[in-house]
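This is the structure I want to talk about, given as structure tokens.
Every protein chain except one is present and positioned as in the full complex.
What follows is chain A.
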Amino acid sequence: MFTSLSSHAIGQLACWLEGGGSLSQGNMAATVLPCLLLLSVGWIVGDAAQGGGDTFREELLLTPLRSGDIAATFQFRTRLDSDLRREKVSHYRLFPKVLGQVISKYSVQELHLSFTQGFWRTRSWGQPLLQAPTGAELWVWFQDSVADVNKSWKELSNILSGIFCASLNFIESTNTVAPTASFKPQGLVNVTNHSLLRYATLPREVVCTENLTPWKKLLPCGSKAGLASLLKAERLYHSSYHSQSVHIRPICGNADCTQVSWELRQVLTVVFDLYSSGMGKRDWSLFKMFSRTITEPCPLASESKIYLDTSGSEKDDDLFEVSPFTAHESLVPVHGDKKLYTVYDLLEQSVFNTSRNLNIALKWKGSPSSDAGPPLPPVCHAERYVSGYGLQTGVINTMIYNNHPYRAFPVMLMETVPWYLRLYVHTLSITTKGKENKPSYIHYQPAKDRRRPHLLEMLIQLPPNSVTKVSIEFERALLKWTEYPPDPNHGFYISPSVLSVLIPSVTSTKTEMEDSPLFATIFPSSDGSSYFIRLYTEPLLVNLPTPDFSMPYNVICLTCTVVAVGYGSFYNLLTRTFQVEDRKGGGIVKKLANIIRRIRGVPLLDAGSLQRRKGHAAEAPQIGAME
């Protein structure tokens, strides 16, 4: 599969992509999280004999971004300690029944669904914990017992469409691909037969309250208590970036991995632009962001924590002040580096103030101008644009930046382009620093009209401190008038390209799955020397030539007329023969003409009167029109 894996780093990425499941299996060999709390109902009703019962963890990570914005990442993890694949699970406590049944019915191995509005600006916000493409994204691994993957995929997307009130029913064969190398199972499985994988994005999907409500209903406490009580639609959608996702995967149920548990991870990321709305002040608080404060943890949660990223304050202690003060701090390995976080454990009563609420606030002491210059760009980021003019052809350009000063690393780039942009793979050019950069692996699946999109996957080695430009030409197709969306001149969205990158770590970090915070364990890491991230570029908006929608009848009539002109003239010449005109009276037309002529008082037509001209004997006789 991989033709020439020259460097060590490519090998690593290949290794991760090939065997992500097995590696994670090793890492997940952690102890089953002991139930620290006596949960109110679950504990009594729960099936304790089967290994402890379900657990629920919630977590909020607050990260001030380099640009002055602030990102809040909610993570909710529900664990079901029985295997949905083998047993018939009829009793659900914390795990949502609706998803459990869907997984059993369609033999889903792994499911990842995200709804996103806005675009994560990697360049100014830094590396995201978990990025999602604008619109909706769904990728599912099916179990190898599924006979007809396409049918299950179609039905599953229709059901999810109903569950999440989204237009996932628009997922069909024209926007579905089966990537060979970019998406590997993240859970406990060794199957890498990519015919069991389906991936689709809907970049046009608009995310709003109706998607949030069903998402919140999956939580054990709903939005009644705990961190989820902060999730109020009117604030969440008043933000620069909003992304909510659902990830379901099987994980190890116990230390030696003899039992299988299922994990439902719900992640919601929102970026608030407080800097500009706060009139230049960078101070923020939970109340300012969500217009709410936290009053209690979710009583069903075994862990409920808020992490505040304070890694910027290490050098200068007096930069800002966090209230309320807490002494809990922890070093967490994130993105290949250990970062310092202030931790609020909501299960401890002491974090709440006298009026029983918690409003974390941050006040800057120094002036904002004390920060030096623009923020440093992240190690790897990418952008994409369409060049060219007119509606005939165009070029898709992807720029991938490696800002690491001395390390090269590989990136797996995946492009999904709908069939109506006809890609020409011979025009694919990858250049780094003015030189051609030959990819070590290329998988290309050309599109089929009205059936299948283009899929292009490439493994590219990025040299240190470089910009790589990937460009490919395309031709715009003219579609049938019924194939255009209601506003055809708005353009067509092209799904973002997906970059799977394995970036070298700064410090050697090895994460333990169960004990570390949820945000550090989104992707299983292979070993300490590098970490995996998945980046998405912007979706593209491309205009296609359009027919005139107002005149199908006219076109049908006019074209048929031309065909009839051809038919008529050939028919005339084929079926009739030349004859000397000998009829005296002429046809009915001539009679009518003579009546009119009599009224007008001009000489009447008679046979040959028009033609007779003397002195032109050599000229051919005039011929009456074809009748």
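Observations on the model:
Keep in mind that, in the parts below, a contact is a pair of C-beta atoms (placed from the backbone, for glycine too) under 8 Å apart; a residue touches a chain by one contact, two chains touch by 3 or more; residues count from 1.
The criterion applied here is as follows: contacts and distances are computed from a predicted model.
UniProt records the chain missing from this view under the protein name "Phosphatidylinositol glycan anchor biosynthesis class U", selected from "Large ribosomal subunit protein eL6", "Phosphatidylinositol glycan anchor biosynthesis class U", "U6 snRNA-associated Sm-like protein LSm6" or "Ras-related protein Rab-25". Note on the undisplayed chain: of the listed residues A:327, A:574 or A:588, the one touching it is A:574. Among A:464, A:485 or A:545, only A:545 touches the chain left out of the display. Touching the missing chain, out of A:206, A:331, A:541 or A:565, is residue A:565. Although one chain is hidden here, its contacts on chain A can still be listed: residues 389-393, 419, 422-426, 442, 444-450, 454, 475, 477-482, 545-548, 551-552, 555-556, 558-559, 562-563, 565-567, 569-570, 572-582, 607-608, 611-612, 617, 620-624, 626-627.
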